[in-house]
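Left out: one protein chain. Kept in place: all the others.
== subunit A ==
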Amino acid sequence: MDKTPRTEPRQSWTFSRETNAEIRRAAETGIYDIRGGGSKRRLPHFDDLLFLGASMSRYPLEGYREKCDTSVVLGTRFAKKPIELKIPITIAGMSFGALSGPAKEALGRGASLAGTSTTTGDGGMTEEERGHSEKLVYQYLPSRYGMNPDDLRRADAIEVVVGQGAKPGGGGMLLGQKITERVAGMRDLPIGIDQRSACRHPDWTGPDDLEIKILELREITNWEKPIYIKVGGARPYYDTALAVKAGADVVVLDGMQGGTAATQDVFIENVGQPTLACIRPAVQALQDLGMHRKVQLVVSGGIRNGADVAKALALGADAVSIGTAALIALGDNDPKWEGEYQKLGTTTGAYDDWHEGRDPAGITTQDPELMKRLDPIEGGRRLRNYLNVMTLECQTLARACGKSHVHNLEPEDLCALTMEAAAMTQVPLAGTNWWPGKGGF
């Protein structure tokens, strides 16, 4: 036997097993990968920040005893009827069509129990959702599927969607298997076709036009409804400034970890900025315009727990919004469906073919049998619990920093664990008083 030492077989970092598998898949099928969810790559995130807590110069509040307020009011700039929420965590826009009717109902139930709002999506407003949502934000999207003035007036707020974090500059696609009779009827389309959602609005092209569009929406709704503008995390400073210029009451800023129902993987992973990198420029824009806390900022994209909420608020957001996390709370990617995930060629935690309509958890589907797997009452209870836990976690951290309202959290309560996070947030690197771009190290 030859005992000459041999070089160990070495996998390429550039051409990894995963990369090679994707090349083979593309070569076989001739089409790019489409999937749901947000960016899966490792990105600078809230985990890269820590709270400093109270010390000699900061006075903490007693947990379980001293009050730490979590209420937030959205839409105080122009709307006659701003939205008052008990907690600074809202449910992001997700469409009926992408989600089942029971899933939308569960989101409405859970949000209402927790004292917050939920949001429609591409595809219009359903009775399940309106009926079970105490506060409902109605999205005004490029496709305008199901759009009508009656639903505008039934809404508690209107969210003009310019973009979303998973795909700034991209539209959407709902594959034919999810275009059932009901979904098709709501969208004025034939049953079973692949439905495209436009990437830009049909009747305005820029912030000057949008200002007039918002005027129209306000005139139709008697200036009662807060008008949100949702943008993907692309150019957060200018997008925020222009949204303010266009007349927004609220800016919703969605980083690239924010999910989508269906988009090309190459788009999700290669366009946009991480949520962490978006917040400070947006806050800076509001501050430069003298509009911080006057135009509220809602941040979304990868919010998972109360620490993420507290850190987003400390960086200057007024509230956060969750989508993917809310679906997980309902039962998406639950290990109890592992056998079925494996039959679909995937595994718990990795299932993202939401567009195919075969979701074992019965959430991202229009299949009548699969839909039965989600009990909207139980789903609502789970979401309520999860929102409550996030709120308690956020309060715990805020009290530790001596804050009687979560909005009193501030960048000075934070330090950064990495150079990247320090640079993106302008929070000092741990153990220093410096961040990249700041002199005096």
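In the analysis below, contacts are C-beta pairs under 8 Å (C-beta built on N, C-alpha and C of every residue); 3 or more make two chains touch, one makes a residue touch a chain; residues count from 1.
One rule holds in what follows: contacts and distances are computed from a predicted model.
Not every chain of the complex appears here, and the one that does not is recorded in UniProt as "Protein GlxC", selected from "Protein GlxC", "TonB-linked outer membrane protein, SusC/RagA family", "Dihydroorotase" or "Aspartate carbamoyltransferase".
Annotation: of A:Tyr138, A:Trp204, A:Tyr386 or A:Trp435, A:Trp204 touches the absent chain (contact as defined above).
Considering A:Gly63, A:Gly131, A:Pro149 or A:Gly349, the position touching the chain not shown turns out to be A:Pro149 (whole complex). Contact with the chain not shown here comes from a single listed residue; of A:Glu8, A:Glu62, A:Glu219 or A:Glu369, that residue is A:Glu219.
Contact between subunit A and the absent chain runs through residues 29-31, 143-144, 147-150, 152, 173, 175-176, 187-190, 192-194, 196, 198, 202-204, 209, 212-213, 215-216, 219-223.
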